[in-house]
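One protein chain is absent from this view; the other protein chains keep their places.
For chain A:
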Amino acid sequence: MLHIVACIKQVPDTKIIKMNPKTNTMDRRTAPAILNPYDAHAVEEAVRLRERYGGTVSVVTMGPPPAVKAIKKCIEIGADEGYLITDRRFAGADTLATSYALTKAIEKISQMNPVDLVICGKMTIDGDTGQVGPGIARRLDIPPLTSVNKVVEVNREEGYAVVHRKLEDGFEVVRSSLPCLLSVEKTINEVPYSPFPNMLKAAQYQPHIWSVDDLEDVDIKQLGLKGSPTIVSKVWAPPKPEAGEILEGNPREQVEQLLSVLLEKKELFSSKEGV
């Protein structure tokens, strides 16, 4: 029976969010909080593996109390249990401190039921770093497999997993020992419309909520802002794309104009060395 832990995060919907033009930071009040879209695929993959091999899917997140909502969303997808670690002392964490805190939570979950597989989304849409997954793997001292596009097999008895990793021009097949950590691409699966019994369970589900004191062997200096060496020196909104050029005239004239533009920019299309 597999025990899979999916790491998730509640993020502001960056499709909607507005930037504060004065401070150049995200105005989080302007966007609803959602489950990080990549993480939905991670949970879905965990649920599919449970359906294939049997076992348990736990989700874990670090965040403020409203992050319960994101855990409930994972229960809708089909997760069995949810753990929220929430504490003022976690606040202001960068990817290093976040992976430390999540590792401590996974260690505690593993004490209750040994973990075979940790699954993360490729990255969060508010941070875009993709560092937390590998960071957890390093701390747990298990192999990290990033850009996973397909899980071919998980064999708990013999202690290995086989996955496809997405490359620029194809994929590679990798076999790893268990336990290991996968960070998955969005293309790994499609998250279906949740069945009603899951909705009913999620509506009534209360996740396990832990503070720093509930975790064991925690080095407070490695948590939150204190444990975060990352310095954000500047944040700015990407410039709006400039309006395109519209060709005018009859079709023949337009084609001629287009050809001259293409010839002018031909170096864009010539193959570069090493590619």
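Here, contacts are C-beta pairs under 8 Å (C-beta built on N, C-alpha and C of every residue); 3 or more make two chains touch, one makes a residue touch a chain; residues count from 1.
Keep in mind that, in the parts below, contacts and distances are computed from a predicted model.
Engineer: There's a gap in the complex where one chain should be. From "ATP synthase epsilon chain", "ABC-type quaternary amine transporter", "succinate dehydrogenase" or "Electron transfer flavoprotein-quinone oxidoreductase", what does UniProt name that chain?
Structural biologist: So, among "ATP synthase epsilon chain", "ABC-type quaternary amine transporter", "succinate dehydrogenase" or "Electron transfer flavoprotein-quinone oxidoreductase", the name matching the hidden chain's UniProt entry is "Electron transfer flavoprotein-quinone oxidoreductase".
Engineer: For the chain left out of this view, which of A:Met1, A:Ala203, A:Ala237 or A:Val261 touches it?
Structural biologist: Looking across A:Met1, A:Ala203, A:Ala237 or A:Val261, the contact with the absent chain belongs to A:Ala203.
Engineer: Please identify which residue in A:Gly54, A:Gly92, A:Gly159 or A:Pro195 touches the non-displayed chain.
Structural biologist: A:Pro195
Engineer: Extract the touching residues of chain A with respect to the undisplayed chain.
Structural biologist: So the residues of chain A touching the missing chain come out as 192-197, 199-200, 203-204.
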